[in-house]
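Dropping the structure in here first, questions after.
Right, chain A next:
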Amino acid sequence: MIDALTGVLVIPAVAAGLLAALPGYRLTARLNVLATLLTFLIAVSLFAVEPKSGPYLLVDDLNKVFIVLTTFVGFTTSVFSASYISHEIESGRLTPTFVRFYHAMYQTLMFAMNLALVANNIGLMWVAIEMATLTTVLMVGIYRTHEALEAAWKYFILGSVGIALALFGTILVYMAARPVIGEGLEAMVWTVLVTKAAKFDPALLNVAFVFLLLGYGTKVGLAPLHAWLPDAHAEGPTPISAVLSGLLLNVALYALLRFKMLLALNPVAIAPGPLMVTMGLISCVFAAFMLYRRRDIKRMFAYSSIEHMGIIVFAFGMGGTLANFAGLLHMTMHSLTKSAIFFAVGHIAQVKGTQKIADMGGLTVTNPVLGWGLVLGVIAIAGLPPLGIFMSEFLVVSSTFAREPWLVIILVFGILVGLGGLFLRLNTIAFGEPRGPTAPAEASYVPMFAHFAIVFVAGIYLPPALVTGFQNVARLLG
Partner candidate 1 sequence: MATYALYGVAALLALAPIAVALAASARASNVIYVASLLVTLALGVIGLMSLFERTVSIATLPLGLPWLGAHFRIDALAAFFVIIVNLGGAAASLFAIGYGSHEESPQRVLPFYPTYLAAMNLVVLADDAFSFLVSWEFMSLSSWALVVAHHRERENLRAGYVYLLMASLGTLALLLAFGLLAGSDGNYAFDAMRASHPAPALAATVLVLALVGAGSKAGIVPLHAWLPLAHPAAPSHVSALMSGVMTKVAVYGFVRIAFDLLGEPAWWWSMLVLAVGGITAVMGVLYALMQHDLKRLLAYHTVENIGIIYIGLGLALAFKAYGMPVAAALALTAGLFHVFNHSVFKSLLFFGAGAVLNATGERDMEHLGGLIHRMPQTAFVFLVGCVAISALPPLNGFVSEWLTFQAILLSPQLPSWGLTFLVPAVGALLALSAALAAACFVKAFGVTFLGRPRTPAAANARETDSNSLAAMYFLAALCLVAGILPGIFIDALAPVTNALVGKSMPHQTGLDWLTVVPIAESRSSYNGLLVFIFVTLSGSIAAFAIHRLASDKLRRGPAWDCGYPELSPATQYTASSFAQPIRRVYGTTVFRAREIGEMPPPGATTPARLTVEIHDLIWDAAYAPIAAFIGYAAERLNVLQFLTIRRYLTLVFSALVLLLLVLAIWP
Partner candidate 2 sequence: MAVIRDFAFQGAQMLLVLLLSPLLTGFVRKVKARLLRRQGPPLLQPYRDLVRLMRKEVVLAESASWLFRVIPYIIFAGTWVAASLVPTFRSGLLFSWSADLIALIALLGSARFFLALAGLDVGTSFGGIGSSREVMIASLAEPAMLMIVFTLALIAGSTQLSTMAAYMVSGEVGLRVSLGLALLALVMVAIAENARIPIDNPATHLELTMVHEAMVLEYSGRHLALIDLASQLKLLLYISVIGCLFTPWGIAPPNGGAAEIAVGVATYMAKLAVGGVLLAIFETSIAKMRVFRVPAFLGAALMLGLLGTLLLFVSRSL
């Protein structure tokens, strides 16, 4: 009898093996969708019956939300990727062998991320995140163009360094825990760690957190560790960009949050807040300025992901129930919105045959659905109501301004600059005289608008269950 927890791990693993074996991209694409759908359904069942956590796997309010989110976006993305990949095959950018490899990797990635989320053991979590990184590296390089290889290589090197740093941090945490908990597995288990964290050696924890912040921060894409992110988004296949922005960043952030909780529980250790706030602000403002000179549409939205990660990290850094709640909400909304945007962008790039912003124009005229979809997405990502991100930004800013006026003003400045950058480009992409090829897109709009629908509803109404869950987590995060 396998419970939901193992389910979300087993299905992708099995599917990965299967897809690696099976030829023929149409069938495999459908299989891919099916597998992700199954995973998603099982993940949903977590809300119904909560399996009890073991020494290796755990489930609590924090990761439940993330698992469901991850599996859901994974599912929608697979739907999108089905139509995307078929077009890639027709246009000859990908060969069937690579597609097979791609699907296998996709499932592996799903497996790795789910593992990272449900891992109850800091070592296990580390392994899972490393695995996720490697698989994405392989997928980023899949087009084998100069740019793709270069992006993948950059991602690989920076990612590996990040992994190394994170591992060092993990070891240090163990060292800190060992005197209290005693040797062996116990000292790496979350559920045990959080109970004893108060008595850990603060100095060790501090050093550990520095390494973890930098290590996992690289994955989150915080400036100045962000370098891999824009190129990896721009050069890889668009579904992967969607998964990267929508999920992988979240998973890394999730790891960071876990450790922040640990530090928050220790009275003597330095407050992780200031570090996170600083990095958050840097990322937000920096990315906002970077939006202005972008010529590649995917790279632009990658930078916007950095900006939002900055906002989220800022929120968690400020702490306080409201701010944490806002942070969680922002993570969810951002991954939904950003992945939806990438769905739109993927089809746009296929229609226009390029990712250069200069070569696309007047989309709302030539491809109304895609065009307005993109407009909607940019509106959402820019934090304009009535879409979800507005609510989280509202909470972040208004709940922290009373405490740290100047920091918040910097943040607001960043948000404003970012908005300016996004709409500057949107004007050329979506409006004005049409440019570039105007072929109708054969695309599946369902995933995109499903995401938008959720984001829209969440902007004006949050289901109480979700709220209580988030509030519990927010309290945990201190």
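Simple rule for what comes next: a residue touches a chain if its C-beta (ideal position, glycine included) is under 8 Å from a C-beta of that chain, and two chains touch if they have at least 3 such contacts; residues count from 1.
For anyone wondering why these and not others, all candidates are chains of the complex that A comes from, given by their letters.
Predicted model only: the values in this text are computed from it and were never measured.
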Task: Neighbour of chain A by the touch rule, complex-wide, chosen among 1 or 2 - done: 1
TODO: Spell out the residues on chain A that touch candidate 1 in their complex, using ranges where they run on.
DONE: 153-154, 157-158, 161-162, 165, 206-207, 210-211, 213-214, 218, 224-225, 227-228, 230, 270, 275, 286, 289-293, 320, 322, 362, 364, 379, 382, 384-386, 390-391, 394-395, 397-403, 408-409, 412, 415-417, 419-421, 423-424, 427, 431-433, 459-462, 464, 467
